[in-house]
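Missing here: one protein chain of the complex. Every other protein chain is in place.
Naming follows writing order (A and B), and every chain is counted from residue 1.
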Amino acid sequence: MTALPLAGFLALSGALLAVGVFGLLTRRNFILILIAVEVAMNATILNFVYFAAFAPAGGAGISGQAIAVVLIGFAATEVAVGLAIVLGLNRLKGTINVAQATELKE
Amino acid sequence: MSLEELAFLLLAAVAVGTGVAALLVRELVHTILWISVFFVDLSAIYFLLSAPFLGVLQLGVYAGAVTVLLLFGIMVTRKRIFSREAATGVGPVPLALAVVTFIFLVVALGQFPSGAAPVQSYDPSALSGALFGAYGPWLLLLGLIMLGGVSGAIYLVREGRE
Partner (left out) sequence: MGTFTALDDWAFLVPLLSVAGFAIVGLAGTRLRRLEWGGWVAVALSGAAMVLGVAIGVGEMLDPGAYVNAQFTWLHLAGSPGPFPNGVSLVVGTLVDPLSALMLLVVTVVGFLVMLYSIGYMHQDRGLPRYYSELSLFLAAMTGLVLSNNLLEFFLFWELVGVCSYFLIGFYYEKPSAASAAKEAFLVTRVGDVLFLLGIFIYFFHYATTGPAGGWAENGFVFANGTSPFLPAASVGSSTLLTVAGLMILGGAAGKSAQFPLHVWLPDAMEGPTTVSALIHAATMVAAGVYLLAVASVFIGFTGTDQLAIVAVGGFTTFFAATMAVVHPDIKRVIAYSTISQLGYMVLAVGAGFAMVGLFHLFTHAFFKALLFLSAGAVIHAVGTQDLFKMGGLRKPMRLTAIAFGIGGLALAGIPPFAGFWSKDDVLSAVYSQLGSHPLYWPFFLLAFAAVFLTAYYIFRAWFLAFSGDHPRDPSLPHAHEAPWVMLGPMLALSAMAVVGGLLIFLPNFQSLLLYGAGAAGIPPVYGTTDILLSTGSVALGVAGIAVAYLLWGNGRVYALPEGSALQPVRRLLLNRYYMKAGYDWVGQRAVYTIARGADFVDRYVIDGTVHGFERVFGSLSDRLRRMQSGVVSDYAAYVIAGLLGVFVLLLIVAPYLISWFGGT
């Protein structure tokens, strides 16, 4: 059994989350927003895997991996639905620039 | 520094780098390339952390299906061969939020013991036992959500929708 610095691993997932948030907030292309969300989700899944890996001995930590599996499934579904929205938006507006999809403006 | 640590450091750097690059390049197709590398890199980390099943899953689902989906999306919706709609300016608020997020996470990290911690290694069968055992309901839930999601997606893109 090897010993690895947990803090460093967590720093990675934290950084990836920050990157994902940043992209989510700044990009105007809807597909890029989807990609940013994917990055953030992967950061979360990474966290679960960490906790599975760094769990105390006893085998209970496997639950982290199990949840990670389920989460990957969720993420994939979300991409599918997101792309459907992209296609719909494109059909409606002729563009996927979210700055131009402002029907929610008050 | 042990070999694993070094490997992790490398993989981490690549992950962050490709992630940022994917979001910042001007060409949309380039982002797909970067993002696929990102997914593969993560998969490698999973292997490193003795989650082989997850590693493979990541490759198959993310580096495979999700990447292709995204590629299809780009292809269908772009107007010219080389789209320039990729990047826009950066406002102060999102930057601030991202920075804050990161700082917050760093602080949260302080709760964890620094230094090395032992890494478990699991038998792959242990995962199947958990997944179809205690976490069976989660799988069912996943199935339902996928059903709902895909049905919705099909509905959203049907013909005749104006």
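The rule is simple: a residue touches a chain if its C-beta (ideal position, glycine included) is under 8 Å from a C-beta of that chain, and two chains touch if they have at least 3 such contacts.
Nothing here was measured: the structure is a model prediction, and the numbers come from that model.
Enquirer: Could you list, sorted by label, every displayed chain in contact with the chain left out?
Expert: A, B
Enquirer: Looking beyond the chains shown, say which of A:26, A:47 or A:63 touches the absent one.
Expert: A:26
Enquirer: Against the chain that's been left off, what residues of chain A make contact? List them.
Expert: 21, 24-28, 30, 33, 98-99, 101-106
Enquirer: Need a quick check: the contact residues on chain B for the chain that isn't drawn.
Expert: Those residues of chain B that touch the unshown chain are 93-94, 97, 100-101, 104, 107-108.
Note that only the chains that are shown with their structure count from here on.
Enquirer: Would you mind writing out the residues of chain A in touch with chain B in their complex?
Expert: The contact residues of chain A facing chain B are 1-29, 31-32, 34-36, 38-39, 42, 46, 49-50, 52-55, 57, 59, 61-63, 65-70, 72-81, 83-88, 90-92, 95-97, 99.
Enquirer: Note which residues of chain B are touching chain A in the complex, please.
Expert: Within the complex, chain B touches chain A at residues 2, 4-5, 8-9, 12, 15-16, 19-20, 22-23, 28, 31, 35, 38-39, 42, 45-46, 49-51, 53-54, 57-58, 61-62, 65-66, 69-70, 72-74, 76-77, 79, 85-91, 93-95, 97-99, 101-102, 105-106, 108-109, 112-122, 126-127, 129-131, 134-135, 138-139, 141-142, 145-146, 149-150, 152-154, 156-157, 161-162.
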